[in-house]
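The structure that follows is given in the form of structure tokens.
With one protein chain held back, the other chains of the complex are shown just where they sit.
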Amino acid sequence: MNSADVRAAIRELITEIAEDMEIDETKITDDAHFITDMGLDSMALLEVLATMEKKFGIAIPETEFPNIVTINKCTATVEKYLSQKK
Amino acid sequence: MKKDRVVVTGLGVVSPIGTGADAFWNAACKGVNGIAPITAFDTAGFRTSVGGEVKGFSPEAYLSPDQISSMGRSSQLAASAAKMALAQAGIDITQQDPYRVGVSLGTTMGEPQILEQGIEMIYRARNSASGLPADLPAKYPCGVISANVARSIGACGPVIMIPTACAAGNYAIGYAFDLISTGDADLVVAGGSDPISKIAFTGFNRLLATAKELCRPFDKNRDGMCVGEGAGALALESLTHATNRGATILAEVLGYGLGCDAFKMTIPDPSGSGGILALQRALDNAHLSPDQVDYISAHGTGTEENDKTETLIIKAVFGQKARSIPVSSIKSMIGHTMGAASAIEAVACVLMIDRGVILPTINYTEPDPECDLDYVPNSARNAAISVAVSNAYAFGGNNSTLVLGKFGG
Partner (left out) sequence: MDQPIVITHVSAVSCLGTNLGEIASSLLTPPRIGAVQNFEFHSLPASQPCFPVRDFDPEAILGKKGLRTKDRATKLLLSALELGFKSQFESASDESRPGLSIGTAFGSVSSIGDFLSDAIVNGSHNVNPQAFANTVINSPTSNANIRYASRILSSTVSTSFNAGLDALAYAVMFLRQGHARCLIAGGLEEISYYACTGLAATGLLSPFGSLLPFSREAAGTLPGEGCAVFCVETEASAQERGATVIAEIAGIASCFDPKRGPLGYDPDGHGARHAMKQACVNAGIPPEEIGFVAASANGVAAADDMEALALSDLFPKIPIAAYKSKTGECMGASPCLSMACALADMKAGRISGLGSAYPLRRDVNLVFESIPVASKQYALVNAFSCDGYCGSIVLKNRT
């Protein structure tokens, strides 16, 4: 699992959520804030957290929740716990 | 249309701090904490291990062995509470026209333990339902709870289950109020019930909504709600019916109001729009103005969002007066008993009105600048209450407010 795979998985999920909420695809960038820039809600954030845990077999502590806010930050967080797992 | 007044003549409660109105009241006045480690299922690995379980509940005191074995826990809790309420009201149903006696109940999860049991059996049998006991599935759909209660008390009138999640108790009492005031029924047992459930516990943990150790509504350091269980029931009857049989009247139901956020399934509208509508409609329905309200029983779950939004709602409706009205949440003591919550809170309001004491919000240590009302911190307070309102908010933005008052004759 490399960084590109993690990023791609997160991007795919965010795109799926954004499409469901009819959010303009151009708003999805690696640095865009899920809530303030893209307009997702806290439920969507919880889903991102849950899906990443399940997909990568990691446990992300709740204290990291504030970091699950952009694709970049989310990728870094997942990688951190993936490396701890190894 | 003939409109009769609706009065409360009996109370039933099963709660994490006591079963029966007196046991519940004595514990609540002392500010007993009913939150403890959950024993019904394994909580390992969850964000919390605590909840509001009913300890040492014996349905045998209220129901026959046959009735008990035919019912799931939610029905047992509800039927026991219903029997207590009728006993206090001194009503012998066999002396009533049974078609004039109704049941109106609410729930969030219904009989979740039955479904949990069934699905676990199915997986143990390698994903096959062939070994399911024939009587198990019929115990599940939530309409069976109100049917069980009706059967156990002998009601043959309108019987309804209104599963509007955590506002269900208020919805059910509201419907009972309408049934009686229009003359469709003389007597309705109204309330709500929910058993502790793995589904709710898992779900609220997954939403990061559960408190780690204690439920601290309105406190700056509040960190969530505690999943609980219980049942509350009120014997409601028309004033004419109560007067004719010389009943002791504990309080009067003055009205109720509903209002929807139309916002999100699990997040309250931060502007409190639905809660404001419910509160205003309740006061209108009761023909009262905000300055006539003496006490507010809060939904007060202890989550960041609820307590902030509810404070906003109270301020929006009561304006300048908001800071001088006592507001408390008994969820601080018993946790969030889901569909039973507003029914138990209605029971608590009737007791407060009848006994002139306001129950406290316990575990309150540090004020939150965003929650700046009088939350009756930590100790009960003597006060005469003529009018109490009780808020209950639910998933889906289903908001409700009930208005209860001292019966003035």
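Labels for the chains are A and B, by order of writing; each one numbers its residues from 1.
To be clear about the criterion, a residue touches a chain if its C-beta (ideal position, glycine included) is under 8 Å from a C-beta of that chain, and two chains touch if they have at least 3 such contacts.
Only a predicted model underlies this, so the values are computations on that prediction, with no experimental measurement involved.
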(message) Going by the stated contact criterion, tell me the shown chains that border the hidden chain.
(response) A, B
(message) For the chain not shown, which residue from B:Thr202, B:Thr240 or B:Ser271 touches it across the whole complex?
(response) B:Thr202
(request) Decide which residue listed in B:Ile35, B:Cys142, B:Ile249 or B:Leu312 touches the omitted chain of the complex. (result) B:Cys142
(message) With the missing chain put back, one of B:Thr240, B:Thr266, B:Gln292 or B:Ser379 would touch it. Which one?
(response) B:Thr266
(message) What does the interface between chain B and the hidden chain look like in terms of residue numbers?
(response) 1, 45-46, 99, 103, 107-110, 112, 115-116, 119-120, 122-123, 127-130, 132-134, 136-138, 140-144, 146-147, 150-151, 154-165, 171, 175, 178-179, 181-182, 184, 198-199, 202-204, 206-207, 258-266, 273-274, 277, 281, 285, 394-398
(request) Write the list of chain A residues that the hidden chain touches. (result) 16-17, 19-22, 43, 46-47, 50-51, 53-54, 59
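Operating definition for what follows: only the chains that are shown with their structure count from here on.
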(request) Round to the nearest whole Å and give the separation of the Cα centres of chain A and chain B. (result) 38
(request) Mind listing the chain B positions that touch chain A in their complex? (result) 47, 206-208, 264-267
(request) Name, in rising order, each residue of chain A that touches chain B in their complex. (result) 41-43, 46, 50, 62, 65
